[in-house]
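Only one protein chain is missing from this complex, and each of the others stays in its spot.
To keep things simple, chains are lettered A and B as they appear, and every chain counts its residues starting from 1.
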Amino acid sequence: MQFFGGTSEVTLSPSVPSSIGTGPLGSNAYMLYLFNRNGVCLLYKEWHRPLKTLDSNQDQKLMFGLLFSLKSFTAKMDPTRVEKGNLGVPLLPGEGCSFHCFRTNTYKLSFMESPSGIKIILVTHPKSKDHRENLRYIYNLYVGNVVKNPLYVPGTAIKCELFNTSLDQYIQTSI
Amino acid sequence: MQNAELFTLTYGAIVRQLLTDLEDVDEVNKQLDQMGYNIGIRLIDEFLAKSNVSRCVNFKETAEVIAKVGFKMFLGITATVTNWDVDGSSCSLVLEDNPLVDFVELPDMCQGLYYCNVLSGVIRGALEMVSMKTEVTWVRDMLRGDDAYELRLKLLKQVPEEYPYKDDE
């Protein structure tokens, strides 16, 4: 697997190619993934993604792998901590430092993980703001409309209309 | 928050119906624990979302948070954490007050019933979702004549995150 190769460069103030568009209704959101602690993709949504090169399974697996490796790398490189495992040694959830976003010249990826291992990934326009509050809000939407939905079976793909509508609405008005 | 009456009576009615349907006290204990576990794995996310707790890595801290914040949030009571063992891997949660048992008296036929078993299941389920495999057992039970409710929490292991897919798939 090659996570840092290719054309994406991790940089703090990317120059944005003029060809980058925004999603429908002016939202900055490109796509969103929601994984549970077992790596099951409970939800994938996209609002703006012209380029589709992979089948969705493969795409989700790559995204999960990217985060998994990145977490491990960021913890390993943490200059402030004495105790850190070797690269590749599994971490306990919440152990070590955590990253919350990275940016390339074409997109920004924001990430949150709950102690229960729910991972929410939001991919947006590279110049969009800090999304930590938004991710927390989406976690709350997930709790209110999915976890508390008596018809939802934990660990299965999310198909709740209430969640879909409120998420869409939130993304379009707040991202 | 809402009046606890409906909750207490509903729980009582479920236990009674299970005793009728399953006809075996041990099986009822088992099913109450399983129901609790299933509730726990859902409730944990609501707890985390509402409490804003962002990491649960340390077992000692987590036990305190359950006792002080968790019990308060859901049942309106607090528990005391005591009796830590030397290596910090097991402790007791003591409840002096317990909304599950208002209006309850166990008839003689229910010897062996752990009436509150749902509670131990909830804690086990919730902790498992934050990567802590535990064993939760009742040590004291007021319905059995003890002076308090005491749950023993034993941390069996903390499960690290594994890459969930096989390579080359």
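Quick notes
Keep in mind that, in the parts below, a contact is a pair of C-beta atoms (placed from the backbone, for glycine too) under 8 Å apart; a residue touches a chain by one contact, two chains touch by 3 or more.
Note that contacts and distances are computed from a predicted model.
Set against the options "Glutamyl-tRNA(Gln) amidotransferase subunit A, mitochondrial", "EKC/KEOPS complex subunit BUD32", "Peptidase S26 domain-containing protein" or "Putative Trafficking protein particle complex subunit 6b", the UniProt name belonging to the omitted chain is "Putative Trafficking protein particle complex subunit 6b". Residue A:Ser56 is the one among A:Asn38, A:Ser56 or A:Gln169 that touches the chain missing from this view. By the touch definition given at the top, chain A reaches the unshown chain through residues 44-46, 56, 144-145, 148-151, 157, 159-165. Against the chain not shown here, chain B presents residues 1-7, 9-11, 13-14, 16-17, 21-22, 31, 34-35, 38-39, 42-43, 46, 73-76, 99, 102, 118.
Convention: only the chains that are shown with their structure count from here on.
In whole angstrom, the spacing between the mean C-alpha positions of chain A and chain B is 32. Contact residues on chain B toward chain A in their complex (touch as defined above): 41-42, 44-46, 48-49, 53-57, 129-131, 158-165, 169. Taken in their complex, chain A has these residues touching chain B: 37-40, 61, 64-65, 68, 89-95, 114-118, 136, 139-140, 142-143, 147-148, 154.
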